[in-house]
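Take a look at this one; I'll ask things after.
Just one protein chain is left out here, and the rest sit where they should.
Should a chain be cited, it is by its letter among A, B and C, assigned in written order, with residues numbered from 1 in that chain.
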Amino acid sequence: MARIGVFICQCGKNIESTVDTKKVADEMAELPGVVYSCNYRFMCSAPGQEDVKKAIKKHKLDGVVVAACSPHMHEKTFRRACEAAGVNPYKCEMANIREQCSWVHHDTTKKAGTAKSIDITRMTIERLKKNKPLKKISIPVNKRALVIGGGIAGIQAALDIAEGGREVILVEREPSIGGNMARLSETFPTMDCSQCILTPKMVEAELHDNIKLYTWSEVEKVDGYIGNFTVQIRKKARYVDEELCTGCGDCLVKCPFKAPSEFEMGLATRKVIYTPFPQAVPNIPVIDAARCPKIQKGKCGICEKVCGPGAIDYEQTDQIVTEEVGAIVVATGYQVMPTARFGEYGAGKIKDVITGLHFERLASSAGPTGGEIRRPSDDKVPDSVVFIQCSGSRDEAKGVAYCSKICCMYTAKHTMLYKHKVPDGQAYVFYMDIRAGGKRYEEFTRRAIEKEGAMYLRGRVSRVYERDGKVIVQGADTLSGDQIEIEAEMVVLASAVVSRTGADQLAQKLGISYDRYKFFNEYHPKLKPVETVTGGIFLAGTCMGPMDIPDAVSMGSAVAGKVLGLFSAEEMAREPITASVNTMICNACWDCVVACPYTAIEKEEVRNKKGEIVRVNAKVNDGLCQGCGVCVAACRSKAIDLAGYTDEQVYAAISVF
Amino acid sequence: MEKAVKETDEKLAEEKQPGAAAWEPKIMAFVCNWCTYAGADLAGTSRMEYRPNVRIVKLPCTGRIDPLFIIKAFENGADGVLVSGCHPGDCHYTAGNYHARRRWIGFKSLMEFVGLDMRRLHFSWVSASEAIKWVDLINSITDDIKKLGPFMEYRGLK
Amino acid sequence: MMHKLAKDDIQSDILGQIERVSGEELNKCYQCGNCTGSCPVSFAMEIPPTKTIRMLQLGRVDDVLKANSMWLCVSCLQCYSRCPKAVSAANLFEALRQLSLRKGESHEEIKDLPFPFLKGAPQQAIVSGFRKFVS
Partner (left out) sequence: MKLTYYPGCTLNTVAKQFDASAKKSALELGFEMDELSEWNCCGASFPLTPDNIMGLSAPTKVLAQARKAGDTVMTLCSVCYNVLKRTNKVIRDDTDRRDVVCGFIEEDYDGSIDVLHFLEVLRDRVGFEKVKEAVKRPLEGLKAGAYYGCMLLRPFEDMGIDNCEDPTIFEDLLKALGCEPVGFPNKIECCGSHLALGKDNEEIVTKLSGNVMQSAAGSGAELIVTSCPLCQYNLDGAQEKLEASMPGYRPVPIVYFTQILGLSLGQSETELGLDTSRWDARPLLKEKGI
């Protein structure tokens, strides 16, 4: 027989004014298994907790019910007190007679409140009788982190974790880290040069003792759970030995073949052996195997001849390396919607209709035009440029419904850059709203309009076409109400910020969720903005939605704080509310496997000594299970139960209702 | 235990003759820990008032709720049952409430088939901030079921 | 010009009727101007499409009905085709025409039609013109 102690709290007048706690305590004392029952003014106070401990000792209690406030308020308090007095904390339950009884039933005759309190407490007592002592699960934590994506967000996260004294593996799928920020010319709102602030960070990441860089690499497979991930990384063949290469660049100069540069978004060419841009980190070239005649047909081989250290290796193949980490940061960034998506704006066919990211390259002093604004079709300096905001954004019919958040700002920046470089040129901006909600942002866009002479037109552009070497822009100015036609020489689309191609596949590999636009989902938009629902996997930067550099960097640092927090203890304790399978009953229907939102259930093969399979059954991975209980209800054989919320416990509560 | 059983039996006897005493319906609510339980707590911290007829069983997620719980509740004297959790898309466990909903649709048609008056069985979404919705829900369910009278069909089936 | 705005204008029955007849939701339009920009006849309209919709949102149905715009809309659907919110100004103009024609008021009298100009006009023009202009 159980030895349960029941403690009814008055909470000053909070409970007592509508519940007769004495009567509740007396009734409970009558129940089988209850060996002690009392009421008290403030249970959570130090003397109240002392009373619990004393009673446990005195009456040899093996279970405690505190009928008081919501368990969300003081469950931890009383479980701790019980533990201190030698009762398993999971043999302590609270009956909520305040939030869900005394506070919502104002009858001062205490009739309704007392009756309901009796029911609630009795249900809790019956439930407690079925409680099993549980042990907190402790998981060892591997104190190394994996960062996927070497844009500014990923670099920041990696640096902060490394500075915190932990090892970081940084995986970048391009030949160099830097991401989109490396493409930018100057950055709003302070107009500092992007390369100037980014390059030092890239170099720092390369040289940091705690950071291991894998560029030209991709995450192939992720196994395990918080604190204990095993990650397979594919190091794509570079055809250049990273140990031997000195970065002299001789091969780049001598290679006779060219290809469109990905980094310059097709505005310039690169060699077949190349680094994406001069400040690349690491400064080790890659051979574009598909375009190299040596690798394809055995002809050429010039780079091998000119390479002093003998770093060229045409025989290199992809390598799979395995790394063990405790936390994963996803920072895979964004891309912009390509111009080919815009039928009415020429669908990628009009050469002088470009995206904002192309414009960044034109404006960048390290870009293909050396920082001069020249239009792609004929290198002419355009005497008028039309900027079209919300291109593809806020367009639920043909584009994406959301606002891309950064394009109002960078368009204002573009008009200024253009004005500085082409002083007698005219910038026109078609906008619907100007979204400049940041520190010194509004002032920035106003400067473009008031001081730098950009003509802002409130309306959307309906059509762009070519006529006599001009780009004709037809739209509306809704403030005057009129249709507008502008004969421009170049058009810049503030193309929507969209998720990376393949983001969904990466999410599936990691077991994190994403929205309909394939941006990764944060755990909670306000209170857990860098966590995912999967323990140990975090987000930073634009892979979760459009944002600018300050936000991406803040997230990178925030995530580092979270990772370092996770790494601060040797082991991680977590609530033992997890499911487990009774393998004898399980008939391997896999309904639970399908139902579990956390892919926490595996198919287990049990073999005999000869290695023959004797049984297959479901098996819950404690590390991954979050204790939702979906599997329990899904299992038709009743082979799974959820610790802390077993069928027995629930039925016990219902039985005395 | 004896006393508890005796008391229940007494109540049962009373309910079998409606009108003999002022009958009050009993409603069992299966709620999730994160949304509806917290919403009900908020009704308390905000000192709202609602009918005292509901008894709550807290579960981690509506996805944990087995249709048998509902049948057991009716067997044990519930006159109405409420299942409530997080709104679609808000589930603490990403998709638990989605599973619950799918299961619920099947269960509901089954119960309709066996002839249960569907006014006795409710499925709702109440978020942690929707104290008012919780209050309104409990009041309206209580009043509806009061009109229907006690539910005897499943009692004592166990 | 000052226009007095009251909730009765915004919540009026006639707006509900226009929405019902046209199948469009007026509040979906966020006034981007794309329809006006796209419309081949907006240059000749007294109230171009975007502004027409704005005035309807404000409940200024009478002003809109007085304007020539609805009679000039050619139903070419460029507005709808490019509207980021999938609102059809064409449907709204058609609804406004219907509102007027269903009162039994024709926009064009047959006797007034420019017959010399119409010499050799295809049947389809006459049929569709009658549908748009004559009650």
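Just so we're on the same page, a residue touches a chain if its C-beta (ideal position, glycine included) is under 8 Å from a C-beta of that chain, and two chains touch if they have at least 3 such contacts.
Here the structure is a predicted model, which is why all the values come from computation and not from measurement.
Although it is not drawn, the missing chain touches A, C when the whole complex is taken into account. Which of A:Leu134, A:Ile472 or A:Val593 touches the hidden chain is settled by the complete complex: it is A:Ile472.
Checked against the full complex, the one of A:Glu174, A:Glu344 or A:Asp551 touching the unshown chain is A:Glu344.
Residue positions on chain A in contact with the hidden chain: 343-344, 347, 349, 465-468, 472, in rising order.
Seen across the whole complex, the unshown chain contacts chain C at 20-23, 40-41, 43-44, 71-72, 74-78, 80-81, 88, 90-91, 94-95, 98, 107-108, 112-114, 117-118, 120-133.
One rule holds for everything that comes next: only the chains that are shown with their structure count from here on.
One finds 37 Å separating the Cα centroids of chain A and chain B. For this pair, chain A with chain C, the centres built from the Cα atoms lie 47 Å apart. Those residues of chain A whose C-beta lies close enough to touch chain B in the complex are 30-32, 70-72, 96, 98-101, 103-107, 112-113, 115-116, 119-120, 122-123, 513, 533, 577, 595, 597-598, 626-630, 632-634, 642, 645, 647, 650-651, 653-657.
Partner chain A is touched in their complex by these residues of chain C: 30-39, 42-43, 47-48, 50-51, 78, 82-86. Residues 1-4, 8, 26, 28, 37-38, 40-45, 47-50, 52, 55-61, 63-67, 69, 72-73, 76-78, 92-96, 99-100, 103, 135 of chain B touch chain A in their complex.
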